[in-house]
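The complex is shown incomplete by one protein chain, all other protein chains being positioned as in the whole.
After this line comes chain A, so read on.
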Amino acid sequence: MEKKLKQDEEIQKIEKITGYQLPNKFKIIGLVLFVISFISIASISFYLEKMKYNDFLVRLAETGMILGLLIISISKEKIEDELIAKIRMQSYNYAVIGTVLIYLIMPFINLAVVASFSSMPKMDGSKDVAVLGVLLTIQIFTFRKLKRAYNEK
């Protein structure tokens, strides 16, 4: 009984995170944040190129841009039902697999392109490997944890 309760707690804990959604109006807020941040990146790079805090400002705008997309992603639809939940899950699945494949292949394509122009081609994208590793590790561990929790008698 105690074990069952523990497994239920595990499921609820993960559902608390995966089920968390912002109200629908946040889609507009996310979009505005994304557009402002996107314009800011271009403006900072163009007008404030030689400023001391250029890197910091660009990073700040990039963070805003990604936060904007995240807000759009976790905001509810006007009517949130089980079809929307299924579509959302499918789109996350597609996004994860697509991102992993693109970021694994892109450095090799870049290298091939650069190699045709340069005699000392350099492989980039080493930081991507860590991000992809974290992404997939979290997915695998969460999957295993949930599978165990749901199967517990």
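A few remarks follow.
Throughout what follows, contacts are C-beta pairs under 8 Å (C-beta built on N, C-alpha and C of every residue); 3 or more make two chains touch, one makes a residue touch a chain; residues count from 1.
We take it that contacts and distances are computed from a predicted model.
This complex has a chain not shown, and the name its UniProt record holds, of "Transcriptional regulator", "histidine kinase", "ABC transporter substrate-binding protein" or "Glutathione-dependent formaldehyde dehydrogenase", is "Transcriptional regulator".
The residue from A:28, A:51, A:66 or A:83 that touches the chain not shown here is A:83.
Although one chain is not displayed, chain A still touches it through residues 77-79, 81-84, 86.
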